[in-house]
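The chains shown are only part of the set, and none of them has been moved.
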Amino acid sequence: MIKHLEVRTSSRVQLLDITPQIKKLLISEDVIQGVVFIYVPHTTCGITINENADPGVRQDILETLDHLAPEDADYKHLEGNADAHIKASLIGSSITLFVENGTPVLGTWQGVYLAEFDGPRQRSILVKVVPT
Amino acid sequence: MIKHLEVRTSSRVQLLDITPQIKKLLISEDVIQGVVFIYVPHTTCGITINENADPGVRQDILETLDHLAPEDADYKHLEGNADAHIKASLIGSSITLFVENGTPVLGTWQGVYLAEFDGPRQRSILVKVVPT
């Protein structure tokens, strides 16, 4: 079964920590050991793993992406969010995590982030847990 | 079993929509519910998910990548396609999708694209469907 997480982002670009929701979902799914696939069905946001301590890291990631794909460059796509589409393909739409003892296997400094590039918005995150 | 899709790209850089082929393959595989892994066994193309409506989005993605890794920069690799290798690592070689009711679970605006960076060429795409 695919589980749906609904989150709300609060600014145009944002790395929103969804680690607590993933952990909670795994508990409710009651899967002890396996693989969890996390997928965003959107084209202007992505999903990534990065540092959960200093919030400066998240700012640096977002600002560098703004530099690589500026919001106001001369794009063909005229909806004002071409940069968001580009960033989504650079970051990617899905991640795979392992599950052990009912919890996602993450490094000490790792958190799971929805990478919002065209917010603020309501976003869906699809999650599938496969026991192994 | 791994299934092979063969496609032909038509220009040096191109985002080629392979969503119809993925859907067709899922029908022939007769998997109702599961996970599908899509992988390119090449080092100068990648695979990504992005907008299936305005083709301008694809152009913007390709042009921004050209800007980040220009074809004619001063590279160590002298085969004229160093930029294609770099773009392949930025975009990634594989994606994971969910399957429900025998069809890939995609957002309204999502299409699956082979990201050609050193075409035109014949390209193989490897697909594995795992029922869950």
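Read from first to last, the chains carry the letters A and B; within each, the first residue is number 1.
Everything below uses one rule, namely that contacts are C-beta pairs under 8 Å (C-beta built on N, C-alpha and C of every residue); 3 or more make two chains touch, one makes a residue touch a chain.
Note that this is a predicted model, so its numbers are computed, not measured.
Sequence-identical chains make up the whole complex; the displayed set comprises 2, and the total in this structure is 3 copies.
One rule holds in what follows: only the chains that are shown with their structure count from here on.
Averaging Cα coordinates per chain places chain A and chain B 20 Å apart. Per the touch definition, chain B reaches chain A in the complex via residues 35, 48-51, 54, 56-57, 59-61, 64, 68, 90-92, 95-98, 100, 105-110, 115, 130, 132. Note for the complex: chain A touches chain B at residues 2, 37, 39-43, 68-69, 73, 75-79, 82, 85-86, 88-90, 92-94, 96, 126, 128, 130.
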